[in-house]
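With one protein chain withheld, the remaining protein chains of the complex are depicted in position.
Up next, subunit A:
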Amino acid sequence: MKIYLKIWRQKNKDTKGQLEDHTLDNVSAEMSFLEMLDMLNLKLAKSGERPVEFDHDCREGICGQCGVMINGIAHGPLKNTTTCQLHMRSFKDGDTIYIEPFKAKAFPVIRDLKVDRTGFDDIIAAGGYVSVNTGQAPEANSIPVTHNEAEAAFDSAACIGCGACVATCKNASAALFTSAKISQFTHLPQGKKESAKRTVDMVNRMEELDFGHCTNTEACQIECPQDISVLNIAKMNFEYNKAKLKK
């Protein structure tokens, strides 16, 4: 296939970025999207140009590192798919592909397609943990957890923190990410104890950072590679309101 790329190039946080045109011949339909970018970078390196920088790690769809806007959609046209799991068979010969970084004030561009998602780490640091010394793994049945609760906790824990929700949201809200990270603990007895404090701390931290406010457009779930439910946001609101009323 012949593919025309319009790819975002930006030196650093302080400079202005712009789209740059590149053409790739002999792109195989079996290639993953990132392998296509590798191919571009090889071409650039051979001709002495600076390769395009982009985040990636596992390339198996589970780490949340990769994530770019492909033709104006976070992670590209397929549903529930990370950028690394998108393959070139989703495109046709002669297609033009726009590739831009996730854009939000809270996600400043470091270089090209690489963005700084430290904001997410800050939210986790505010309370996304269980603060007890767990010691060795306990006997599996000593703390009963129902199947439905375990499944619900796991559904929330499936969030890979890629940032597609923020990039998709018209308000650049981090509500889906924050709520998933709160809910994964709230469903389980180990996490329930600190639920009120955790929710208030994490929500307050999210509010302090440069993220916008959730207005329930539900776009985040549609473009989330893990299909994290927007009901996590409603649960977060419930826990937050409950904690505030109890105070």
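As a convention for this text, a contact is a pair of C-beta atoms (placed from the backbone, for glycine too) under 8 Å apart; a residue touches a chain by one contact, two chains touch by 3 or more; residues count from 1.
Assume contacts and distances are computed from a predicted model.
S.K.: Pick from "Succinate dehydrogenase / fumarate reductase cytochrome b subunit", "Sarcosine oxidase subunit delta", "Putative transport permease YfiN" or "Aminopeptidase P family protein" the UniProt protein name of the chain that isn't shown here.
M.R.: Record says "Succinate dehydrogenase / fumarate reductase cytochrome b subunit".
S.K.: Consider the whole complex, including the chain that is not shown, and state which of A:Ser32, A:Gln65, A:Thr82 or A:Thr168 touches that chain.
M.R.: Only one of A:Ser32, A:Gln65, A:Thr82 or A:Thr168 touches the chain omitted from view, namely A:Thr168.
S.K.: So which of A:Asn71, A:Ser90 or A:Gln190 would be touching the chain we can't see?
M.R.: The missing chain is touched by A:Asn71.
S.K.: If the hidden chain were put back, which residues of subunit A would touch it?
M.R.: Considering the whole complex, subunit A reaches the absent chain at 6, 19, 69, 71-74, 98, 100, 103-107, 168, 170-173, 210-213, 215-220, 222-223, 230-235, 237-242.
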